[in-house]
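For subunit A:
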Amino acid sequence: MKERIDPNLYNDLEKFGIDVGNWNECYHCGNCTATCPLTEKGSLFPRKEIRFLQLGLKNELATSAEPWLCYYCGDCSKKCPRDANPGELMMSLRRYLTSIYDWTGLAKRIYTSKIFEIATILVISLIVMVLYLNFTFFPSGEGAWTGNDGGVLINKIAPWKRIHFGDWLMAGTLAFFLITNIFNMWLNIIVKDKSVKVPFIAYFTEVFSVVINFFTQKRFNKCDNDNKPYWVIHLFLMLSYVMLFTMIVFFLQWFQTDSVHPVWHPQRLLGYISTIGLFVGIIYFINNRIKKAKENSKYSHYTDWTFLVMLFLTTLTGILLHFFRINGMAQATYITYLIHLMCLVPMLTIEVPFSKWSHLAYRPFAIYFANVKKSALKKQVKL
Partner candidate 1 sequence: MSYKPTIVAFLCNWCSYTGADLAGTSRIKYAPNIRVIRIMCSGRVDPTFVLKSLREGADGVLICGCHPGDCHYHEGNYKCLRRYHLLQKYIQQMGIPKDRLRLEWISASEGKQFAQLVDEFTESVAKLGKSEIRQVMETLT
Partner candidate 2 sequence: MEEKRIGVYICWCGTNISLMVDVETVAKEMAKLPNVVISKDYKYVCSDPGQDIIIKDIKEHNLNRIVVASCSPRMHELTFRKTLVKAGLNPYYFEMANIREQDSWVHTDRVEATKKAKALIAAAINRVSFHEALDSRSVEINPATFIIGGGISGLSAALEIADSGKKVFLIERSGRMGGHVADFDLTFPYMYSAQQMITPLIQRVKSHQNIELFLNSEIKEIFGYIGNFESTIHSKDGKETAVKFGNVIIATGLKTFDPSNIENYGYGKLPDVITSFEFEKMLLNGIIKTKDGKEPKNIAIIHCVGSRNKNYHEYCSRTCCMTALKYANQIRCELPKANIFDIYADMRSFGKGCEEFYTLSSRRNIKFLMFDQENDLPKIVSANSGDNCDMLIEINEKLTGKTIEVPADMVILMVGMEARENAKEIAHAVGISMCGNSFYIERHPKLDPVATTTNGVYIAGGCQAPKEIPDSVAQAKAAAARILATIAKGSVEVEVTTACVNEDFCCGCQTCIKVCPYTAISFDAEKKVSVVNEVLCKGCGTCGSGCPTGAIKCKHFTDMQILSQIEGIMKISHLELQEA
């Protein structure tokens, strides 16, 4: 089948990247693909993606899952004789694909305009502030705000049911956008690819791979031996985040209690472990990006920074919130809770369906779709 090329694709995609080299310089020696520990027959990258980009084959790029299968060890960029920076192309492609999957067009605007991103964060923060001020109680003068064990009666300030309602509202919105975007991704990767016909059963046989990859990120581990600490820290960060997210969104009644439990109590223990996971991870990644220590932290897009900074602020305010609460500092608790939410909510709303954090869902799903395709292809060959 003939495909008309799009001469503007390169310029379009450049907006999602950082000015770090020139993908047109690639002369297709194939060193990048040869050195990549993850590429395999059936899903070849990154050379193939560079070629699609150079030619302007927009459809080929939009329907490929390969960018998500790359974990950016950076070996390809190191080995490139032309300094064409294939690793950074895969990174830019992930941003580009996020915008392709997103039907609202917000992802594209967030990725291509700094001002738009900051403005969105501010707007959501303000909405959160307004809602918070209206639906919570400021611990002023009268009434006992502290319990017998010295901790702040937090449910009196911000009743968990109200917060929980807000959580559900946010989670529902996020889930809606994320799921519709994943549906789009499915359309692109599987339905539009006419070379494979996926039998329905394949979706069931391969479902296990999504779960496994989500919780172990074992592909990431395969990426590079040098990246071992990187993989551990990233996994720890991810699991901590999932843990906290689950406790906040699904078990807030248990997580946000008035009484201060002993340190060994699962509520506090899990909270501490997750917080350490988050904090260590964030510090590690911020440090990497500042020092440009690794190939994958050499180049930082502004969305990388907003993500890290927002996560850092959220974690920091979370820690402070806990400290003020167990020490009975009611007013400080009230204000910190507000700031905490003003960081957390915009971060999640922007990052999860429209920006960097969407990889949490796209990566395992891309692996899932790739595996589904692979098993379908195997069956086709057998027939």
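Behind the choice of candidates: all candidates are chains of the complex that A comes from, given by their letters.
One rule holds for everything that comes next: contacts are C-beta pairs under 8 Å (C-beta built on N, C-alpha and C of every residue); 3 or more make two chains touch, one makes a residue touch a chain; residues count from 1.
None of the values given here were measured: they were computed from a predicted structure.
**Student:** Given the complex, what touches subunit A, 1 or 2?
**Tutor:** Considering all copies, subunit A is touched by candidate 2.
**Student:** Which residues, counting only subunit A, touch candidate 2 once they are in their complex?
**Tutor:** It is residues 1-5, 7, 10, 22, 24-28, 48, 51-52, 54-57, 60, 82 of subunit A that touch candidate 2.
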